[in-house]
Every structure is written in C-alpha cells, then in structure tokens.
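All protein chains but one are shown at their positions in the complex.
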Amino acid sequence: MTLLAVEDLVVRYPVPRGLVGTLARRPRLDVHAVDGVTLDVGSGELVALVGESGCGKTTTAQTVLRLVDPVSGTVRFQGSDITQLGPSALRPLRRRMQIVYQDPYESLDPRLRVRAAVEEPLVIHRLGSRAERAERVRDALARVELSPPELFLDRYPHELSGGQRQRVAIAAALVLEPELLVADEPVSMLDVSVRAGILQLLDSLRAGGLGILMITHDLSTAARFADRICVMYLGRIVEEGPASEVVENPQHPYTRALLSVVPSRDPRRRRRPQILRGEAPDATRIPSGCRFHPRCPIAIEICPQVDPQLERPAAARSPEHRAACVRA
Amino acid sequence: MSTLLQVEDLHVWFELPDGGELHAVQGLSLGVGTGERVGLVGESGCGKTTTALAIMGLLPPTASASGRVLLDGKDVLAGGEATIRPRRWVDVAIVFQGAMNALNPVRTVGSQIVEALELHGRARGGAARARAAQLLESVGIPAARAKRYPHELSGGMRQRAAIAMALSCNPRVLIADEPTTALDVMVQAQILELLDALCRDFGLALILVTHDLPVVAQLCDAAAVMYAGEIVERGPVDALYHDPRHPYTRLLFAATADLDGRDAPVVSIPGAPPRLDRELVGCPFSPRCDRRFDPCGTLRPALRALDDGHAAACHLNGVGG
Partner (left out) sequence: MSVVLYEPGVEEAPVRSRRGLVWETIRRRPSATVGAVLLLVIALAAVLAPWIAPYGLHDQVGPVFGRPSRSHPLGLDDGGIDMVTLLMWGARISLVVGFAATAVSILIGGVVGIVSGYFGGWVDTLLMRITDYFLVIPDVPLMIVVAAIWGPSLFHIVIVIGILLWTGTARVIRAQVKSVRERVYVKRARALGAGHARIVLRHVLPQVAPLLIANTVLTVAVAVFDETALSFLGLGDPSRISLGKVIENAFQRAAISSGAWWAIVPPGALVAIVILACSLVGQALEDALNPRLRVAHLGARTFRLRPLVGRGAESV
C-alpha cells in the first residue's frame, strides 16, 4: 500500500539580495533545491534517498512532512493530497508521519528526562490519560530495545551514549504509532560499532509495517538496508530502482562514479575510482539540458540540450530500475 | 627509510572539573618514516586526537603528559616549548579536525598562507605571495583563488587550503585529523587522491587520524587501532583486515558498512568503551569482547609483536601482561 506519493515536487528558495542588491537591481536568484522529484514509499518499505550535500534530499524530506512549502507538485499521504493543507489541518497528520534527525546530541532537549522527551508527542496531541501515556512510553522504549525501560526513564540525555540517545529519539517518534518515518542521516554521527544496531532497529520496524524514507549520503548503508534507492543530483532523481540493482548495475554515470569512489574496507579491493572534477554547481545555476553534463565523463553533443527523464534503461534487469540519461 | 617521528610510551592526563583525572592516552608508541602513511584509527573518545595534539605540543592547560616524542632523535616533548617551537610546522605540521571551518573568515586564503610563511621566516612580501600561489596550485586550487575569502570557497576547497597552509613550511611529517569526515564522498576521494600524490611525490610522511576504516584501508600502508587510550593492534592494513589478531579490530571491520559486504551479517559491538577516569583492571575491551576468557578480566595484555610489523594486545595470542 502506497503510503507516500510525491509527484513533480518543486521547492525553491529565493536568495536574499540585501539592500544593495535590490537597489542595484541585481536579478533575483532562486535556489532550485528540489527541481521535479517523484517518488513513492510503501508501508513496510525502506526507501533510501541518496546524494551529496546540496542535492536536495533533506529539502525533499522536509517538504514531504510539510515543514516546507513546495512551489509546485503534489504530496499525497495515504491517498489524500496534503500539499496545500494549512497548519491546523496538518496537525492530526503529524501524528502519522514522524522524523528522526541526524544529530543525537542535539535532537533531545537537554533539560528533559527520557520519560518526558518520549511522552511529549502524546502530550502535544493530547492523547490518553496519564497512565495510558506512561504505558505507551514504556512500550516505545521497549520497541527500541532500551530494556528494561525503568533504567532509562529518569535519565537525562547527557547520561546516555550517542546510540542510546538516537534510540530515545526513535522512541519519541514511534510513540505516536506513525505510519511513515523519515530518518535524516540517522547514523552518520554515531560511532561505527553502534550504527548497525540502530539500522537493524529501523529494519525491524520496517518489517513491522512502518514505511521509512531514509536520507543518507552513505551508499554502503543504503545498499545494505534499503529496498529501493533513489540517487539525487542537483534537485532531481537521476537514478532509482531496487537497491541491489542500482548498486550492482548502475546505469547513470553519476551513480557509477559515486559507487566507484566509495572506499572499501578491504585493502586489497581497490575500485578504479572515477573521480569527478570540481564540485556540484550551486543550485542557483542549474546547467542547461542534462544537469550533470558539465561533469559527466561520457557526455555527448546532445547532453547540454536535452533534459533526460527517468526511463528504464536498456541494460536494466528490473522493470522498476530507471535512470535519467540519454546514453542508458 | 628512516624513522622521522617516533612516539614512545606517551601518556596524557586531563584534569576533570570535579577533581579527578582522565587518563586519555595510556602508553602509546608509534613511529612513521619517510613517505610512509600510518593510520591512527579509533572511535570517539579513544584518544587519537589527543595523541595528535600531544605530538604537536598543543595540549590545553588542563593536560599533563609524559613520554617521549622524538623528531630526528631529539625529544620535543620533554625539551619544552623551546625545542618544539622551531620545529612545529617546519618539521611536523597538522591539519586540525574541522580545519576547513577554522580558516579566518576576514582574511583571504592567500594571505593566511603568507602569514604562515612570514611567521616562520620562510619568505616575505612578494616571495611569500608567490610561494603561497605555488602551494595552492600544488593542492589543486587555481592560484587566482588566493584572493578569495574562505566563505567563497566550497568545503573541499577550504580543506585543500588548510592542507596547503600545513604544507607551507615543507614539513616532513603531516598529521591529518579527520581530513575528510565532513566532506561528501566525491570530494573525499579528491582529497585522498591529493594526500596520496603529496606522499608519493614529496616523500611526505602521513599520520592519518580517523574513525573511518575504509579510508585508512585505501590510503595507508599501516595502521594502529586505538581503544581506551592505547593501541590494541597495529600492523600493515592488509594484515589488520585479513588477519586481525585483536577482537576489537575484527569486530570494527565487520561493523563497517561496505558495498561489497552487503550480504554479510550486520555486526554491532554491544556496550560502550570504559571510563578513563578510573583505573582499568584487565583488558579494557573484555566487557564487550566475544572471545574473552579467564585472564582477560584481571590481567591487562601488553602490545606484543607477532610477526613482521604486526602487533596486538590480546591474550588470545598468548597470555601475558
């Protein structure tokens, strides 16, 4: 069942010009943070939105949760269009879509004990009596494997390790029993030895029916835990498909380059890295035609003229594997 | 290959606000020779950054240290500020963690390199500016960008500038603390390629301090794995991955996500590192170890040589403290 359906989402931020800029009549520039993104997340599915910084993955996630307003496009949650809803109409929806942030050291209020932090969503939405809330808090803590809950209820965040804080943050997201969870780089600030635990937790939640949209820059994590991967570049999805497909049989030159530069933990395994020169252009000046063409190792004549759409490549092995490249 | 830098039995303590002491580095020994790249690997709190700062003589006032840091055979730790100062930046330089965000925002990138040159008496005025431009080119920044301010450069460029600054006095040893941690994987690849070229072309010795095992696996020849303030295993990176002799090393590699290891079981290490403000009894890793046996709880294993350049501090290789 499709939980989340995003279609042709466009999000722009005006670049502030300041007084001088306005007086000098400098042209108004927009940051094209998200430039036409279409994706779905089904229940029990973990979709990884992968890309480098500035590609628009975080903005997409925030727009999906309606923390940011899109310029155009639609966001549908369980069939109903939530793109234009106002704050009060969105409030009941916020219970069903939750977010977990990247920084476990900052996402919990340092003055609230674990009990209060996990209970807060229930209080905000006025759910249940005191006793019922206490029960749900304990359940949530048990679900994130902080057992026995009593050991953690009265602790302050600074008394917990990074991994434990992240579990508390996840518990606070789960306590409302959401259907969709957006995880923004959930493990990138955690130690390596702790990451797998958190990811496995997310994996088991997914198995329990939760739909998860995971933002990450780490392809290895996406490859291991995601059902599907969407690779973003400069505001667009340039390749998407089943995780194993995208990683083993990448069709877009950007995906190929990214995969080739991921260092392997095995010293004997040295991939031939395809290091792209320079960095992604800033999102106020999207290149013409295919936005990747200035850095593309296999660009041809028509690339600066044609903006390719996501299509199933000839060499794809799965019907759901799509790439936006004229040469695929 | 001669040993340029040798650290012997380094200990570092930090005073704690409530009166106690944190034993952050516990008897660490490390060496690096010309053109060698050594990785110092560990998770947060293991003491790797403290080690880097101790080598440079840049610990804060709440710290105390003991041990020897030998540069060309001369101890710069015990010798006092007078011994390390002329050699700091000139013989051994450091790219700090987050250096790319620590550039002076109100001065151009070029002028900051000129400043480093002038402070160490390497060049002045026009000659300094020329040298600065040359340095920027050598790290892949077009010389024209010397007139730009840090905020006008991307993260990758700023990191390159920080490296250029560290190289300004032609040091023979470069310590890089988490040089690619905040960078995207493509930019990371560029920086690693740069570091690789610098080591190859100029014989620069590199100590790469990081938590990122794959980076060390790809760039370094040898590595030392740190846990709870000490080195628990060290050796050629190949041996560390294919023949780990300390459970922490093995588990750490196993817990590291890898594109090729997608079907391998997911590993995480339960528990947390021990507190360093108390005396440790037995092997510091034993509470979390999957192979612990009797002596581990009471006898602290010493780092012992195994075979060619490979050493580990684990009773599984032979009980001994």
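Structure notes:
To keep things simple, chains are lettered A and B as they appear, and every chain counts its residues starting from 1.
Rule of thumb we're sticking to: contacts are C-beta pairs under 8 Å (C-beta built on N, C-alpha and C of every residue); 3 or more make two chains touch, one makes a residue touch a chain.
Since the model is a prediction, treat every value here as computed from it, not as a measurement.
For the omitted chain, the shown partners it touches in the full complex are A, B. The chain not shown here is touched by just one of A:Val15, A:Val71 or A:Leu90, and that residue is A:Leu90. For the options B:Leu4, B:Leu195 or B:Leu276, the residue in contact with the chain missing from this view is B:Leu276. The chain not shown here is touched by just one of B:Leu59, B:Leu299 or B:Leu316, and that residue is B:Leu59. Contacts to the hidden chain, counted on chain B, fall at residues 8-9, 11, 13, 17, 22, 26-27, 29, 44-45, 53, 57-68, 77-78, 80-81, 84-85, 88, 234, 270-277, 287, 302-305, 309, 311. Counting the whole complex, the residues of chain A in touch with the unshown chain are 65, 67, 90-91, 94-95, 98-99, 101, 103, 105-111, 120-121, 124-125, 145-147, 151, 155-156, 158-164, 167, 169, 172, 197.
Going forward, only the chains that are shown with their structure count from here on.
Distance from the chain A centre to the chain B centre is 32 Å, each centre being the mean of its Cα atoms. Listing the residues of chain B that touch chain A in their complex gives 43-44, 154-157, 184-190, 192-193, 211-215, 217-219, 237-238, 241-242, 251-253, 255-262, 266-270, 272.
In the complex of the two chains, the chain A residues touching chain B come out as 52-53, 161-162, 191-197, 199-200, 217-221, 223-224, 244, 247, 257-259, 261-270, 273, 275-276, 279.
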